[in-house]
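Heads up: the structure comes next, in structure tokens.
A single protein chain has been omitted; all remaining protein chains appear in their positions.
Here the chain labels run A and B in written order, and each chain numbers its own residues starting at 1.
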Amino acid sequence: MTEMVVTPAAGLVALDLWHDTDHATAAAELGIALPGPGQALAPTLAPTQGMAQGMVLRVAPRRWWLDGAGFPATVPATTGVVTAVGGAWNRVRLSGAGWRDLLMQSGLIDAENPAFGPGSVAVTPLCHVRCAVHVRATAQCDVFVPRSYTEHCLSLWRGLGWHEVAPESGELREAAHLS
Amino acid sequence: MLLIPCPHCGPRNQEEFAYERSVDSLVRLDDAPGVAMAALYARANLRGEDHEIWVHVQGCGQWLRLTRDRVTHAFRDVEAL
Partner (left out) sequence: MAATGRSGSGIAAQTIGFVFDGRRMQAQTGDTLAAALVANGVGLVARSFKYHRPRGILATGVEEPSALVTVGEGAHAEPNVRASDVFVYDGLVARSQNAWPSLRWDVGAINSLAAPLIPAGFYYKTFFGSPARWMLYESVIRRAAGLGLPPTVADPDAYAHRSAFCDVLVVGAGPAGLQAAAEAAEAGRRVILIEQDAVPGGSLARETVTIDGQPGMAWAQATAARVRAAGGRVLTRTTATGYWDDNFVTAVERRTEPGQPGADIAQVLWKLRCGEVILATGTIERPLVFVDNDLPGVMLAGAVRTLALRHGVAAGQRVVIATSHDDAYRTAFALAGIGAQIVAILDSRTAPQGAIIDAARNRFAVHTDARPLRALRKGMQVSGVEALVAGTRQRFACDCLAMSGGASPVLHLHRQAGGALDYHADRGAFLPGAGRQANRTAGAAAGVHDLSAILPQAVIADPLGAATAPQPGPVWRGEAPGKAFVDFQNDVTTSDLSLAQREGYVSVEHVKRYTTLGMGTDQGKTGAMVALAQIADGRGVALPEAGLTTFRPPYTPVTMGAFAGPMHGDHAGPIRRLPLAAAHDALGALWVPAGLWFRPRVYPHAGESIGTASLREARMVRASAGVVDVSSLAKFEIAGPDALRVVAAVCATPVEKLAVGRGRYTLMLREDGIVMDDGTLWRLADDRWLLTSSSGGAARMGRHLSYVTDILLDHPRAAVVDLGEHWAGLALAGPRSAAILADLTGAAVPAHMGLADAMIAGVAVRILAASYSGERAFEVHVPAHHAAPVFASLIDAVRAAGGGAFGLDAMDHLRVEKGHVVIGAEADGRTTPADLGLGGMLRKAGGFVGWQGLTRPAMADQTGRRQLVGLTAIAGGAINEGAMLVVREGDEPLGHVTTAAPRVAGEGSIALGLLVDGRARYGETLFAWSPTRRSYVRVSVGPPLFYDDEGARYRD
């Protein structure tokens, strides 16, 4: 299987913590998990704690992406700040064991390393475009592609034998603004 | 192409990074004009180690200070800024 499903990452929110904010304290305060470098985690710290659903991705030393629903809309100014960024990104979900090969043909990170497995996150150029990769499963990963470059990347990946499959909701694809 | 140890992402290829400047050409906002202009325009470029500021601009955005041998390009040290 070599399938791509493109949807807007509409709900994506950036959480920035201050340089001197302790991550563990902030995680407890916000009630969400804050994964370490190169990692993604489900947001729930404990079954009793927090309402958020989805995924938290570490994309920078002091930045996490909150991808889902129920995340805090604001955070205390002493801790950090949240900013909606979802209009900027499309999510390309690659289903098929060949996603590693696709990444190796598009960029220069060691995606073939078994250590780069489910739960891994890498921000790196693919097709000369800075993208974020989130490994979801052995045979599936999400690539967050800047909206303006999406068609550029998709057309190169089509050339590598990946074909696009419509998302369950057609409106989503329209919102991704793909011609 | 150099392999640069990003303190956040681990080793990544040079093409993901941008060179900013040598540490000795850093201009602080409160530097006197004479000091600032000397830092920008009157610098030495000696054989030996250089302390350089780079940024992982195509990756996590981390700024780093690399200690690099100007002859062999070998990195001795990296520090997150």
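As a convention for this text, a contact is a pair of C-beta atoms (placed from the backbone, for glycine too) under 8 Å apart; a residue touches a chain by one contact, two chains touch by 3 or more.
Everything numeric in this text was worked out from a predicted model, so none of it was measured.
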Of the chains that are displayed, which are in contact with the missing one across the whole complex?
A, B
Sole touch to the unshown chain from A:37, A:70 or A:146: residue A:146
It is residues of subunit B that touch the chain not shown, namely 1-3, 13-14, 18, 20, 26-33, 36-37, 40, 53, 55, 57, 61, 63, 72-73, 81
Those residues of subunit A which, in the complete complex, touch the missing chain
8, 10, 14, 16, 18-20, 62-63, 77-78, 80-81, 83-89, 104-105, 107-110, 112-113, 127-129, 146-152, 155-156, 159-160, 174-177, 179
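In the analysis below, only the chains that are shown with their structure count from here on.
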State, to the nearest whole Å, the distance from the C-alpha centre of subunit A to the C-alpha centre of subunit B.
29
Sites on subunit B touched by subunit A in the complex:
7-10, 12-13, 15-16, 58-62, 80
Residues of subunit A touching subunit B in their complex?
37-38, 59-61, 63, 108-109, 122-125, 130
